[in-house]
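Only a single protein chain was left out; the remaining protein chains are all shown in position.
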Amino acid sequence: MNTVTAPRAVPAPSRARPWMQLRGELVLLLVGLLAFVLFPHDLGLLTNMATMSIFALSLSLVLGQAGIATLGQAALYGSGAYVAGWTALYLTADPIAGLLLGGLGGGVIAVLSGAVMLRSTKLTLVMLTIAVAQLLLELANWARWLTGGDDGLAGFNIAPLFGIWEFSFLSYTGYFYALGALVLVYFLLRNVVESPFGLTAKAIRQDPGRVQALGGRVYLHLLAVYTVGGIVAGLAGALTAQTSKVANLFMLDFSTSAGVVVMIVLGGTRRLSGAVLGTVAYMTIHHIASTLNPYHWLFIIGSMLIVVLIVLPEGLIGLFDRAVAYARQPRRSGVAR
Amino acid sequence: MTIKFVAALAVSLATISFQSRADVIKVGVIAPMSGPFSVVGQTWEGATKAYQKLNGTTVGKHTIEVVYRDLPEINPAQAKALAQELIVKEGAQYIAGLYFTPDTLAVAALAQEAKVPVVIFNASTSSLLDKSDFLLRTSYTLPQMAVPVAKYALEKSVRNVVTLVSDFGPGLDAEKSFTTAFIGGGGKLLEAIRAPLKTTDFGPLMQRVKALKPDALYVFAPGGPSTYAMVKAYNEAGLRTAGVRFLGTAETDEDQLRAIGPELLGIETGMFYSATHNSALNNALIKAFGEVAPKAIPTVQLANAYDGLHVIYRMVQATDGQRDGVKALASAKGYAWESPRGPVKIDPTSREFVQNVYMRVVEKDPSGRFVNREFRTFEMQPDYGRTQNVSK
């Protein structure tokens, strides 16, 4: 790093193979299909992985890209869930409508709370996000007539997807619904992250002062990012409510927020793919550990977290990167990394 | 829709039947095995083992295998996934367990579709049984417990009362049922205090109670730190010496007796099971339980799980091990039997669990242990949540 070398030029995206740009989405789709074929009896778990991945992606955008320290993302997730539930109960059982309204719900809560909170930074911001989520939880608990209180909101039915595919307990429809949403969200977020909007967010994470000096409006930008994150989290919440047919207070809880932070750290905070990888890894390990010996789950997750932080600071995706780099190395011998 | 569903189910079952022998019937129990409520999971596991020790593992030519899945907290999405896995992957014919209401709601939707009988070992909201025709419950509801306590209070010439409950479903159920029954019997409610669920300092609330000077204090708090703090605060505020009766429900369960001990002496509760219930069946159960699960605690969950498995055995017998949810449920409706807690029955129409409610008082037995001594029986109490129309 100390030698003066010409900066390595980043190759422009190849026009000859535009589909390579979609490789993340294609991998997701392929893995999703493969999972369906290999584990047809675990679709419940796989559906949850897909919805949780979307939730993790929202946090990856907000925390990983823009550096907004939040331990209250569950507020947006839970809001989306409840809105989807109310939609199904009082408006229409159409899943897409519920999904979009859920996303909207998450976005509205995000923009309202973000407007107040985002003037603060670091610890103050973390505390505010926790407090806002906590207040929302208390409010939802108090409004039993609306939310069902701690019993949860249930008893709503979801109409067939696009009028054709029924949601049965075997989860075929549910799984593809969630997987499709995941791939779409990933595609959208990746474009956001690679766009000037996303690059500005990254810049703000690294040095807000500099961005301000360059004329950027940090506060508004962060608010916009936070709102997008809120919409995505709301979508995830709506999906969860629709596939499990229950929305409940726990979705607003601090431990839900903390859990998804652990997931993206495991996978790799700085990359969207890390969010998905971390969620899948976490839930898979939880599933296996649970079946083998549920009593020691906390030991496993605690040690895993510490080990990953020490040994793999970039997360599991870092492991993947290293493997890819290692595989590529022989062809580029002689060039200093 | 039906054709698709049947085809899908057939495919799944065809693949499963390759894996399992036809005469092993699996019961999938969704329980909190890890986390803050792991005591419950441990007791359930011990209970089902004890049941099978006392009653054998077979019904006719079918072997009953109980498998457990961990659900440590409220997570309906995961509850549904676990139930699905148990039915589709493990081939379970019956689902059981379920500690929390939201989790049960998620599983109820699934049960209705898959026509799989679900026996609830705990979740106590009255309206749960309405969510699916395939739900049964072998635990209790708060109204079922609260009304007899109100009657007892009136019997003891308690004229006015203050209620203090934790602000969540069961607490509010208890408050409503107790108050309705108490006022209906001519009593007076001085104040209904609701404590936030996370409250650990009941000092201020007990001071308030003291200022109101009621004849009795009716409480409901979930087990654990809340109950501990509440009882301590009650004693510290001098309410016992001031002559304010402490009337409760689940606050003196076995695990609380062991954790809190002396502070609970003299407290009266109305509940459906005490580990020291003196019947031959219960004594045999406690002994077997102590042998198969020496570290587990004989709380009310022991009776819940025991009776739950008993109903499942009955359903297996009635269907001769075949998958027939409707027939299974039909055999359970109206079924009455002798439980370790006393006589019990499943109501033929509402499927509600009818049982005795005992008034007990905490005492020290000759060996120095703290026990709930039953001294008054209210026989075959129905779920008052339905009759009083107080449930959601």
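In order of appearance the chains are A and B, and numbering begins at 1 in each one.
One rule holds for everything that comes next: contacts are C-beta pairs under 8 Å (C-beta built on N, C-alpha and C of every residue); 3 or more make two chains touch, one makes a residue touch a chain.
Assume contacts and distances are computed from a predicted model.
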{"item": "Chain left out of the displayed complex - its UniProt protein name, from \"Anti-sigma factor antagonist\", \"ABC transporter permease\", \"Acetyl-CoA acyltransferase\" or \"Cellulose synthase\"", "value": "\"ABC transporter permease\""}
{"item": "Hidden-chain contact residue, picked from the options B:Thr179, B:Thr199 or B:Ser339", "value": "B:Thr199"}
{"item": "Touching residues on chain B - with respect to the absent chain", "value": "35-39, 167, 193-196, 198-201, 203-205, 207-208, 210, 224-225, 228-229, 232, 236-238, 255-256, 258-261"}
{"item": "Absent-chain interface as seen on chain A, which is shown", "value": "63, 69, 116, 119-124, 126-128, 130-132, 134-135, 138, 142, 254-255, 258, 261-262, 265, 269, 295-299, 301-303, 305-306, 309-310, 313"}
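Quick note on the criterion: only the chains that are shown with their structure count from here on.
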{"item": "Chain A-chain B separation of Cα centroids, rounded to whole Å", "value": "37"}
{"item": "Complex contacts: residues of chain A adjacent to chain B", "value": "40-45, 47-48, 51, 138, 141, 144, 148-152, 154-155, 166, 168-172, 240, 243-246, 248-250, 255, 290-291, 294-298"}
{"item": "In the complex with chain A, residue positions of chain B that touch it", "value": "1, 4-5, 8-9, 12, 15, 33-35, 38, 41, 69-70, 72-85, 87-89, 101-102, 105-106, 108-110, 113-114, 125, 131, 167-169, 172, 196-197, 392"}
